[in-house]
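Okay, here's the structure, questions in a sec.
Note that one protein chain of the assembly has been removed; the remaining protein chains are unaltered in position.
The block that comes next holds chain A.
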Amino acid sequence: MEVEQVEVYEFLRRFVPFKNLPEATLAALSRQVEISYYKADTQILEVGDAVSDLCIVRSGAVEIYRRNGELYNRMSEGGLFAYQSLLMQQKVRFPVKAIEDCLIYFIPEAAFRALFDEHEEFADFFEVGDQSRLRQAVSRREDANELLTSRITALISREPVLISSAATVQQAAGLMTDEGVSSLLILQTEASDPNESEESFDRRQALVSASDGSEHKVCGIITDRDLRTRVVSQGLPFDTPVEEIMSQGLVMINSDEYVFEAMLTMLRTNVHHLPVLKKGRPVGVIALSDLVRYESRNSLFVVSSIFRQQTVEELASLYGDVQASFVRMVNEDANSRMVGSAMAVIGRSFKQRLLELGEEKFGPPPVPYCFMALGSMARDEQLIVTDQDNAMILDDSFDPKLHDEYFRELAAFVSDGLAACGYSYCTGDVMATNRQWRQPKSVWEQYFIDWIDNPTPESLLNSNIFFDLDGVWGRTEWADQLQALISRRARRSQRFLACMARNALNRTPPLGFFKTFVMEQDGQHKNSINLKRRGTAPLADLIRVHALAVGSRAQNSFDRLDDVIEAEILPPGRGPDLRDAMEFISRVRTRHQALDIEAEQEPDNNIEPENMSHFERRNLKEAFQILSDAQKFLKFRYQPNRAN
């Protein structure tokens, strides 16, 4: 005869969210309870433990800590814990310790889920609102690693040391020795005119106030390495002014950015010292070595080993390392932004190294060129399953008869090399090996002008990809100039935006009439959902349209969304919802791919909903619903006869 423990039943009945459950349900639940005793000071849940129960403090008290040891919460009789991990199907992130002798009741996962499914009110207790739960599901704060949670401010140990550009290198070396620093920021001797027109509209300027109140611009940086390589080894006199040897065109970063942004910036620009700005004032300089402790052996090291490889074969041998660093990041709960950026940096590094090797093999380029990345890599949203989308901008002095042979061979070398490294050939032939996408700068400009000024949905159907572009090698400023052209022109062409909007609606989220999943019906992926085709890609398409409409020059979807939200063209709240939806679908996608890799299967973008947890399914439906609503809004905004 099945019977419930009266004491367990009576206890649960005293506390929300159990008190409002029907009597029979609560009786059945109390039959499922498991119990365990913990002496004071023993660990109840350790970080990394698998969670299989909802935990309730029956007597005694427990403390919940953050990973850094900080106290997060203290609970006594009736306190519930471990449900976040249970809901998200994650391992324990916050350790729990008994601080008094404790009796803990456990509600097994299956029983908890059954209640969650069948009793709205019970579910509501664990999720304040649907959207906020999705937000919680993707919240960065709780489950990211240190690279992501730490702001650059945390790395700054001292104010930057400054020196005038007129000072000599000997004075500079003396100052560095006295101050014990490895870099100096160089100040322009002349005070800068506050009304001076900005030479580059997006380059961040750093200003320092002198004691007389005049403002001086930071115009360069020198490092101890510069003294070695540019002064001593060149035999320059010690009275050489620092401005002659300093690095100009400073790459800088804002103090409120995350540490991983700093890491990516250094990797992308290949600098080892980054001046940090706060409201336009330099507040410190961080060095690559400051970051190494945050990033011990993953993407950073893959990137540095890419640049050490001497042949395509050696590069191809890094494939396993790339996969391993991907899996590691996913398992550390890095968010999709971080995974996407790191994978894009790795992809970019492969291209850069291959171009270096190519230029060694075929000799220096006959005319300057720029190698571009397109699509997901340009957006910093690259994952592990990806094909190569690239193109070349050639100098306008390019003469096909004289020069094309060189660039054709170089493009083929890079493309074959990328294929060997795991980046499959682009099925749409968007590669620099295709003559159409290996053209002088003026031709490229005309391409974009045509697309934007004379758009048809057909002509734009396959050119979406060119509106996510990023210079990787050579004259990367040409790519910037194309971006500027696009941003100036696109926002003015309502017809172009309408065509882009129409194309962005081609791929719909896999939701049926009754909010059921609609699965692929044929092919080898029958009964599965392609998360890229049905999720992240249409989201990126939609965000791109809005971003072009507000003249954003950002390439990354999250950055674009920031610009779009700032421009207030979306109904309130929709922007953050889109961000959460993008993040959630991307996470499911990366987690799925990481699992495939760990199971030594070929990773893909297809998931079978029946293999997903209930919570994942529910959140995924919500994310798809957000996409669906956003598509409706886009359709409404760009409907043919609507005056904008």
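Keep in mind that, in the parts below, contacts are C-beta pairs under 8 Å (C-beta built on N, C-alpha and C of every residue); 3 or more make two chains touch, one makes a residue touch a chain; residues count from 1.
We adopt the following convention: contacts and distances are computed from a predicted model.
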Legend entry - Omitted chain, identified by the protein name its UniProt record gives, among "Tryptophan synthase alpha chain", "DNA polymerase III subunit epsilon", "Amino acid/amide ABC transporter membrane protein 1, HAAT family" or "Histidine kinase": "DNA polymerase III subunit epsilon"
Inset, instruction - Decide which residue listed in A:Val16, A:Ile35, A:Ala166 or A:Val232 touches the omitted chain of the complex. - result: A:Ile35
Legend entry - Contact residue for the chain not shown (choose from A:Asp49, A:Glu63 or A:Glu100): A:Glu100
Legend entry - Positions on chain A where the hidden chain makes contact: 1, 3-8, 11, 30-39, 42, 58-60, 100-103, 106
